[in-house]
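The block underneath contains the structure these notes are about, expressed in C-alpha cells.
Apart from one protein chain that is not included, each protein chain of the complex appears where it belongs.
Take a look at subunit A:
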Amino acid sequence: MRALLVRDLRLALRAGGGFGLGLAFFLIVVVLVPFSVGPQSELLGRIAAGVLWLAALLACLLSLDRILALDFEDGTLDVLATAPLPLEAALSVKALAHWLTTAVPLVVAAPVLAVLLNLPAAGYGGLVLSLLLGTPALSVIGTFGAALTVGIKRGGLLLSLLVLPLYVPTLIFGAEAARRSADGLDATTPLLMLAGISAGVLALMPFASAAVLRVNLR
C-alpha cells in the first residue's frame, strides 16, 4: 500500500502530474471574486467563507478524472486488480494520494487567500478546520465518481454531473461551519456533521468504488 501511495505522490509531483492544477484554479477563482463583486469589503467578508468553500470544491472536482483514468489507459488497473492488494485498499490509497496532492495545498492556501476576501479574523480557525474535516470526503466521493466513469473517454462532464450532487451535503455543512465561526457563533454542530459525513464515506465508499471499478474493468 505504501508503494502505491509513494508512486502516486511521485507521479503527481513530476512533470505533467497535474499537482498544481487544483491549487492554481483555487487561486484564480478567489483572486477574481473581489473584482467581480466590487470594492465592498463588508459584503466580501460576509460571502468569503462560502466563496472559499465553493472554490475549493470546484478545484477538487477539476482533478478527479486523473485519479483513475491514466491508470486505466496504461493497463495499471488490470494488474492492480489481480494483485494481492485488495482493490478497496488500492482505491483508498488513491483517494488519500488525491487528498494529499490536491486538498492539502488548498487547506494551506485558504487562510492566505481569505485575506483577499476580507474574512473576519474570528473565521480563520473555523475555515481551516472545516476544510480539513470536509476535503477527505471530497476525495473519497470523487474516487467513487472516477471509478464509475473510468472506461469513458472524456468522461469529465459525466463525472461532474454524478459527483456534484454527492458533494452538496459536504458543501452545506463545510460552508456553514466556516460562516458561523466567521460570525463569531458556535460552529460545533456543522463541524460534527461534516466530520460524520467524512467518516461515513471513508468507511463505506471504497467498497462501492471497488465494486463499480470491477464492473468497469470487464
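To be clear about the criterion, contacts are C-beta pairs under 8 Å (C-beta built on N, C-alpha and C of every residue); 3 or more make two chains touch, one makes a residue touch a chain; residues count from 1.
What we mean here is this: contacts and distances are computed from a predicted model.
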Which of "Manganese transport system membrane protein mntB", "Homoserine O-acetyltransferase", "Cytochrome C biogenesis protein CcmA" or "Phosphate import ATP-binding protein PstB" matches, in UniProt, the chain that is not displayed: "Cytochrome C biogenesis protein CcmA"
Residue touching the undisplayed chain, where the options are A:104, A:132, A:172 or A:217: A:217
Selected from A:42, A:74 or A:186 as touching the chain missing from the view: A:74
Missing-chain contacts mapped onto subunit A: 2-4, 7, 10-11, 14-17, 73-76, 78-85, 217-218
